[in-house]
Each structure stands twice: as structure tokens, then as C-alpha cells.
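Only one protein chain is missing from this complex, and each of the others stays in its spot.
In this document, chain identifiers A and B correspond to the written order of the chains, with residue numbering beginning at 1 in each.
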Amino acid sequence: MQRRSILKGGAALGFATMMGGKLAFAQGLEKVKAGFIYVGPIGDGGWTFQHHQGALAVQQEYGDKVEVVWQENVPEGADAERALTQMALSGCNIIFTTSFGYMDATNAVAAKFPDVKFEHATGYKRDSANVSTYNARFYEGRAVQGHIAGKMTKTNKIGYIGSFPIPEVVMGINSYYLHAKKANPAVELSVVWAFTWFDPAKEADAAKALIDQGVDVIASHTDSTAPLAEAAKTEGKVIGFGQASDMSEYKPSPRVSSIIDNWAPYYIKRVGALLDGSYAQVDVWEGIGGGEVQIGEITDAVPADVKAEAEALRDSIGAGTYHPFTGPINKQDGSAWLAEGATAPDGELLGMNFYVEGITGDIPS
Amino acid sequence: MLGGINPAILIASLMVASVPIILAAIGELVVEKAGVLNLGVEGMMIMGAICGFVTAVATGNPYLGFLGGAVGGALLSLIFGVLTQYFLSNQVATGLALTLFGLGLSSMIGQGYNGIKPPPTGVVPLGPLSDIPALGRILFSHDWVVYASILIVAAVWAVLKYTRTGLILRAVGESHDAAHALGYKVIRIRMLAIMFGGAMAGLGGAYISLVRVPQWTDGITAGAGWIALAIVVFASWRPWRILLGAYLFGGITVLQLNLQAAGAAIPVQYLSMSPYLITILVLVIMSSGKGRASMNAPAALGQNFHASR
Partner (left out) sequence: MLRLEKRPSPSRFWQGATPVLAVVLTMIAGGIMFALLGKNPVEAIRTIFWDPLFNAQYASYSRPQLLVKAGPLILIATGLSLGFRAGIWNIGAEGQYIMGAIFGAGVGLALYPVETRLVFPLMIVAGIFGGWLWAMIPAILKTRFRTNEILVSLLLVYVAQNILASMALGLMKNPEGGGFPGSRNLSQIPSMANPELIPGTGLHWGVVAAIIVVIAAYIMLQRHILGFQIKLAGQAPRAARFAGVSPERLTVLCMGISGGLAGLAGLFEVTGPAGQISIDFNTGYGFTAIIVAFLGRLNPLGILLAGLLMALTYIGGELASFTLGLPSAAIQAFQGMLLFFLLAVDLLTNFRIRFGTKKEAV
């Protein structure tokens, strides 16, 4: 009798646990398997490297509760779709696809695996409920760099090495120029398009071409540290910035500061949300305030007052009291873009295909 | 001048930019003169880049680094040599496989070497010479590898043209059967040529990772090896034309970047492809000139040799 009741109780307990388990499933997962798809090698020292740092941070944060898997060098297009499907089949609960070119593949696979969460970096398509997108407001960091550049240049010539003329890059150029101009009205900007994301030798050549033209502050939107290495050869005459990763090996000069892609907080948050059950579809575009964009240490090569101004700029952007694209701003052709006090809507930024007034040259098309 | 570009600086820049291609191309020229087509230049270059980098970082000595790069390239070329010369595998396919293998292997060796700065390779102190206006900048303000690369081109030219070694090498490349009949060790000569090619490609790769872009990142050579291959044919297998071809090619790239930096309104996306188009154009002009370029190609290029008797 007693035994039976125990059994009964046991059954009841079992049932309760089962229900609890089911509830717990709705609330969150016991263990999460997170997958990451990288466009380059982890050893690129920039874009992919930083995403991988984020992945490792997830592992560190949750220990046994997560299993992190990744695949590097996944070409965009057909191969991405396969890599994603195989990861989903392997039991991943959440998959981060870390390049714009994965957009269609991510949405296609997400439609087939409604139970798996997909997170696409820098894209805008969220065709099914299990696709979220995330991006970082790198232009906020460009504003800080622009200020430093305007203050630091002695020749009044600053340079920018662009990869491809896409909105992301154009946005950065505009932000950089606007704030350099604000700090130093005499400043002139030279833009060199490398038409590659990664070709260290060509990036070095581009930096050299800028330096030969008298440019003494170089920002770059390509992946390698080659422009900094080139600047380092000038023995302090030319400075530059770390891009994507801190590139601290070039401290204190030529690397006087950097924009660090810091994906760790977002990755930790999303995996955490899956664990505690609070996960929901999002479209996130965080910047300095959210910690996704970090400004690497401003070194002593920058005078203390400039450093203080740059940090104040950083903090006001971070606090949301200042938007780097605040009117009045005209387009390159002189037509009005933003009225006094108006800030740029996100939609216009994401599709930005024009230079602001004062930048010379055309965007190649 | 052109939108405020200083020609002296431009020439000095393109001389530096061309060094890796010159080295790799002059090595491949010797290989092809011996009748072997090694398409694995890119793989050997990147092996040279990582081996040179690792050696330089470990020893703190850039000179040893270059040596390490040459050895790394030569070792990789040995795989190609053994396969094509002893196992008689197809040279085109083996060369392509060599590139694949080299890219993978270099990346594995390089793990943990990201974000490290190699010891600097200084400019050769030429004292007052480097202060001569224009000329000083163009000729007397470079690191030693720039001078070495030109000397190597001169040496290859002299050896091929005036020495017995050069004669034997060319004989092997023209007709291995005839060379064999004359008692020359065809396979051994070709192996040595392949290793020389590997060493030069390795040296060129090391120049990229130690001087041009002093750092290691995966895939750092980014296609320079393929350009080197193109330059060899462009030069119609003549050493001095390698120099010309590499300067022309490097010059156009450097010039278009400089024009952009100077703010000249140029159609960038078309200029990016201009070095290739101009190379093709020059090639056509040269080869149409009574077919001299094609006549200069080693007759036994790409054919394997097996002494059946």
C-alpha cells in the first residue's frame, strides 16, 4: 500500500517533472548549442577574429551549459546554405551568420528549421519569425576617429581607405569627415577605394599612396593591419586607427585609437535569452551605448585635451545625447539633407549612397 | 605633374611594391627555362611568407627570416619536384595542388602568429647618396632586398647567357631527350631548378610578410604568385623583361592608387582591372612581332621526362 502510494507519488512526481520539463522548455533550454558561420579565417586579425572572440566569450560565460561550434572560410552563396543546414541538422539551437552575404541563405534555411533561431549580422531581411538581425553603429566610432584626425593632422590632409562603395563604408566616410571638419575646418579628405576587403599588399600600397600625397592621418575600412604597418614606417609622422580589432601591437603610435567590433555582449545576451526563455525576435543596431562598438584606448600620442574631447564625444554618443549625423548637413551637391537639429533616420543611413558636402571626388558606381 | 604626384616618390614606391613579384617571377623563369611549368608559385610564396615570419620572430633577426623563407619555399617546391620528376605527375595539376596545400599549411603554421610584429628590416645606409634630389629617393633609399632582387635578375641573366650551367639548363628545357643523350642528368638539373624557383618564391613571400606588410595574416600573398606567373610569360622568358614587367604591373597599381589619393577623377573600378588589360595588350603586341615571344618559350615546357632507355 505504502509502496503503491510511493509509486503513485513517484508517478505524480514524474508527471510533474515532465510538465515542468515542458514548461522549462517553453521558458528556456537546459543546454544550448550555438553555431557560428564565418566568412574569413579566424586568423584574419579583424572581422572574423572579433566574431570568434564573441563566440569564445559565450563559452566562457555559460561553461557547460553551451556548446559552441563554428566553421570558418564559408563562401557566401550556395556553400553558406549548406553549412547552415548542416549546422541546424547537427542540433544547433541558435546559429549566428556573420556576414552580409549570408542574408538570403540564412532566411532560406530558417524557413526550413522553425525551431532553430537564426541571427544574421548586418542584414535587413527577417522573412520568418526565427530570424533576427543585428548590426553595430560603426559610424559612431568613426565620429570619434574623425575628431582625433581633425585635431591631429598637421598637413590638414586626412585619408580613408575604403573597400567597396557600399552604404556601410560611405556612412563611415561621411561620419569621419564631418567630425574632422568640425574639429578643423581646413581639413581635406582623400578617399582611396581598394576594391578589395582583404589584400594586405594593396592596402599597404593604398596607405603609401595617401602618405605620399601628404596625408598624415589614415583611417581604413579594409580588414588587415597593413595600413597601420605602412604608417609605422614613417616614424611617427603618420598616425592611424585600429579597425575591427584593437590592433594594439601598433600602440602608442601610429595606432592612436581604434574601433573594436565587440560582439561578445550581444552573443552572450542572445544565448542567455535562449537559456532563460526570454528569447524573442529582434532587429538590433547597437553602437557605443550598447557596447557593440568600443573605442580602443586613446594613446598618449594624442595630446591630453584632444583625448579628453574625443572621450567626451564618445560618451555623449554612448549616452544618446548626441547623434553623429545631426543637421544641418548638406549633401555633396549642396542640396539640403538634414535640417538644423534633425538627426538621420536609420533607414536613410542604411542606404546611404552619397557624400556629404565638402568631400571631393565621386563614389564609384 | 599628374595631379600633384611626385614621380620620384612614385618610382620609389613601385620599386618596393614590385620586389615580391620580381623574385617569384625570376625563380619561375629559371624553372620554366629548364622545361618545367610550376603553377604552385602562390603556394610557395605564402609558405615563404610564414616560414620567414616565424624564423624572424623566433630569432629576432630579419636576415635569418629571409633565409627561412627561402628554405620554406624550397622545401615545398621539393614536393612538386618529386611528384613531377620522379612520379611523372602532370605539372599543371600538381602545381595547382601545391598552391592549395601551401595555403592550408601556411595557415596552420601561422596560428598564433597574428598580431605580432617582426623585427624591422632597415634601409641600407648609403649616407649622402640618399640625399641626392630625386635620384637619391629612387635609387638609394631602399632596404637590401630591393637591391638583391635586381642583382639576382642580373645574375640569372648572366648565368643563362654566358655560362655552361645556363647552356645546360636551356638545353634541358629545349629538348630533354637530346640533353639526356648528351649525358646530362635531366632530372637532377630540373630538381635543382625547381628548388631555386621555390627558394625565390619563398624569398618573395618573406618580403611581403617581413617588409611590405610586416605582419602575418592568413592568405597574405593575396594572389601575387599568379601575377608572377603572368610576368614570366609577359617577359617572354627574358630576365630583364621580368624587371620591366613587374615595374609596369606594380606601377599601374601604385599609380591608380596615387591618382585616387591625389583626388583625380578616375573610374576606379575600371582602373583596378587595367594592369591586367595592359599586360594582355603588351603581350599581344610582343607576340605579334614576328612571333618572337612564342619562339622564345622553352620547347619542352610542361613535358615530363622519363629516360626509357
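By definition in this document, contacts are C-beta pairs under 8 Å (C-beta built on N, C-alpha and C of every residue); 3 or more make two chains touch, one makes a residue touch a chain.
Keep in mind it's a predicted model, so treat the numbers as computed, not measured.
**Student:** From the list B:83, B:206 or B:243, which touches the chain that is not on show?
**Tutor:** Among B:83, B:206 or B:243, only B:83 touches the chain that is not shown.
**Student:** With the full complex in mind, choose from B:36, B:148, B:200 or B:229 the residue touching the hidden chain.
**Tutor:** From the options B:36, B:148, B:200 or B:229, the contact with the absent chain belongs to B:229.
**Student:** Need a quick check: the contact residues on chain A for the chain that isn't drawn.
**Tutor:** 35, 41-42, 69-79, 81-83, 85-87, 89-91, 100-101, 104-105, 124, 164-167, 195, 347, 350-353, 364-365
**Student:** So which bits of chain B touch the chain we can't see?
**Tutor:** Listed in rising order, the touching residues are 39, 79, 83, 87-90, 92-94, 96-98, 100-108, 111, 218, 223, 226, 229-230, 233-234, 269-270, 272-273, 276-277, 279-280, 283-284, 287-288, 291, 293-294, 297, 306, 308-309.
As a working rule, only the chains that are shown with their structure count from here on.
**Student:** How far is the middle of chain A from the middle of chain B, if each middle is the mean of its Cα atoms, in Å?
**Tutor:** Roughly 37 Å, centre to centre.
**Student:** Taking the touch rule as given, give the residues of chain A at its contact with chain B in the complex, in rising order.
**Tutor:** 40-41, 43-45, 49, 159, 190-196, 198-206, 208-210, 212-213, 215, 224-226, 229-230, 232, 245, 247-250, 360-362, 364
**Student:** Going by the contact rule set out above, which residues of chain B touch chain A in the complex?
**Tutor:** Listed in rising order, the residues of chain B that touch chain A are 4-6, 9-10, 13, 17, 20, 107, 110-111, 114-117, 208, 212-215, 217-224, 253-254, 257-258, 260-263, 265, 267-269, 272.
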